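As you look at this complex, bear in mind that one protein chain is not there, while each of the others sits in place.
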Amino acid sequence: MATTRQLANPESDPRVKAVFDDIRATRKADFINNLWHALAFDPALLESTWAEVKRLMATPTQLDPLTKEMVYIAVSVANACSYCVHSHTAAAKGKGMTDAQHAELLAIIALAAKTNHLATGLQVGVDGVFDVGGAAEPRS
Amino acid sequence: MATTRQLANPESDPRVKAVFDDIRATRKADFINNLWHALAFDPALLESTWAEVKRLMATPTQLDPLTKEMVYIAVSVANACSYCVHSHTAAAKGKGMTDAQHAELLAIIALAAKTNHLATGLQVGVDGVFDVGGAAEPRS
Amino acid sequence: MATTRQLANPESDPRVKAVFDDIRATRKADFINNLWHALAFDPALLESTWAEVKRLMATPTQLDPLTKEMVYIAVSVANACSYCVHSHTAAAKGKGMTDAQHAELLAIIALAAKTNHLATGLQVGVDGVFDVGGAAEPRS
Amino acid sequence: MATTRQLANPESDPRVKAVFDDIRATRKADFINNLWHALAFDPALLESTWAEVKRLMATPTQLDPLTKEMVYIAVSVANACSYCVHSHTAAAKGKGMTDAQHAELLAIIALAAKTNHLATGLQVGVDGVFDVGGAAEPRS
Amino acid sequence: MATTRQLANPESDPRVKAVFDDIRATRKADFINNLWHALAFDPALLESTWAEVKRLMATPTQLDPLTKEMVYIAVSVANACSYCVHSHTAAAKGKGMTDAQHAELLAIIALAAKTNHLATGLQVGVDGVFDVGGAAEPRS
Partner (left out) sequence: MATTRQLANPESDPRVKAVFDDIRATRKADFINNLWHALAFDPALLESTWAEVKRLMATPTQLDPLTKEMVYIAVSVANACSYCVHSHTAAAKGKGMTDAQHAELLAIIALAAKTNHLATGLQVGVDGVFDVGGAAEPRS
């Protein structure tokens, strides 16, 4: 199932081939997962999406790689993206997530969803102390 | 603004007082934020909600405290819970989140939302290799 | 705050006046809440929206009026519609919802959100017995 | 998969037959897609849903037909409705959406999701100039 | 499909067996649906989830059992949880939901979604009369 045509030979387009080669080199693996095949129908969209994913998720940054994958899973669950939950859970496991960590991650996601719905149902007003951007520093 | 009456003196109810005292003791702070005041209209709901938050978020577990807050923020953003984004961003900063970590957290949440919507728009099929629960081990 | 102009005298338009009069007659109250004022910028949209709300929510149907308001609140919380949570919680209270029922409603909404996120995080496959529309009866 | 029984011969009910005939006449095609078959378990719900879809999506209005389908896709992606993304992407292609337009539509949906999550994570206050419905014109 | 390994014999773990036995006893049925099998990879998460579901959904409370299932369905639809919509629609039918009640439930969920999106699109300000938690009763 997909809403775009899957190409028989996407790498016949040199722009697609360049991205796929970079994915393989970055991940040190031959496998190209379906998201990138689906994006190959538009090389510009494929390039910009991969560039952003590579920069944030496949390059050393402030946060450690496993934390980044867990945040990614959390957003993907809340946005109900089945594909993304699958692919980023696999990525997190590849970066060392244990079953115990996975269970705790799911428990926290579930608790957050629970209190999100409670706070929205109660329409709780934001405490003044939580506001750090208010009148503090006037703009130039 | 709220959908439940705020009590003038919620701690006149001993069950509410017990929870509020435990929040203060756990957090080593006098301040009780609005969510708990709003939940005080139903002591049983207040007790069960605090018990779960305390067990997962205010007790040492597998994941470190800051990672847990960042996951909580991620879910709260995706669920558009204004109160929760404010309160857990404040909590994360209280646990040491720097501006650079905050910026990267927001960038990853935003990227995840972007690819969530791309994958859903493309209706990408899940790669077989991502499925770990399939036919692998038959049930007893 | 609003994205459409509020009219100084919306009932100078006879189509708006007819809807507002019907709202007042149906609810046996003079008060017209902000949603209808905001919709008054387009009489056709105002008419079709009120007609559907009146038919389902202000007319005797299969489900009792309080159950219908609780379902409405549940959807509004999950969709993070602040205005709708406020207006339908007020409506439910007007139809007799007690504090104990309100607390239980919020607890069930919160639990549903929790298991929604767990099931999505686990990517649980649907049990065959839950499928009632499958191959059962071939179409003509 | 479905939560309602699919009828073996839904058009034996004259109300269902009338709607199905109107769908075929409106679309100039014999095919009735699954949503309408699923709704056929309740003729009143089928009738009201089709009437609204026909009036807005299959009748000339202010916005051109392709723009309307692209807006429909955007909402369906953000609400994670797999069926709707599939059916309205097919409809948009039937109304002339090219691959380049499809790619740009997905890019804008993805960008909007990204900045939606950024703005919610930052809890940005609404600029006064964006408020057109405020104190401007007092109500009668 | 799942993101956790399904165990070949989950009940070899006595904690899992105790929960599964309680599910069977509570429901007076042998069948254990997939959600509980998926949660069995972490006995603590399985125990706490079942305990909360049992307490709210399988024990007599303020709200009647069918109303609770309908609220659960409403949240699950809005959160786009395919598994949960299936399992709780089956549960609601098991508790007596007729086709006519099902159709009306879906119509109300759909209407709520419609007005949620209208109110959010219009950015309607909350009417003062809907605020019951405001300045009414000062805190001690």
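Should a chain be cited, it is by its letter among A, B, C, D and E, assigned in written order, with residues numbered from 1 in that chain.
Convention: a contact is a pair of C-beta atoms (placed from the backbone, for glycine too) under 8 Å apart; a residue touches a chain by one contact, two chains touch by 3 or more.
Note that the structure is a prediction, hence the values are computed from the model and not measured.
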Quick check: which displayed chains does the absent chain contact? A, B, C, D, E
Contact with the hidden chain (one of B:Gln6, B:Thr89 or B:Thr115): B:Thr89
Considering the whole complex, which of E:Ala78, E:Met97 or E:Val126 touches the chain not shown? E:Ala78
Touching the absent chain in the whole complex: find that residue among C:Ile32, C:Met57, C:Cys81 or C:Ala112. C:Cys81
Where the missing chain touches chain A, by residue: 1-12, 37-38, 48, 52, 126, 131-134, 136-140
In the full complex, which residues of chain E touch the absent chain? 73, 77-78, 80, 82, 85-86, 89, 105-106, 109-118, 120-123
Using the document's contact rule, name the residues of chain C that touch the chain not shown here. 1, 3-4, 41-42, 44-45, 48-49, 75, 79-81, 133
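The rule is simple: only the chains that are shown with their structure count from here on.
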Spell out the chains that contact chain B while also contacting chain C. A, D, E
Through how few touching steps can chain C be joined to chain E? 1
Would you mind reporting the rotation angle for the C-alpha fit of chain D onto chain E, rounded to the nearest 5 degrees? 120
Chain-centre distance (mean CA atoms) for chain B and chain E, in whole Å, is 19
Name the residues of chain C that each touch 2 or more other chains. 1-4, 38, 52, 77-78, 80, 82, 85-86, 89-90, 100, 105-107, 109-118, 120-123, 125-126, 131-132
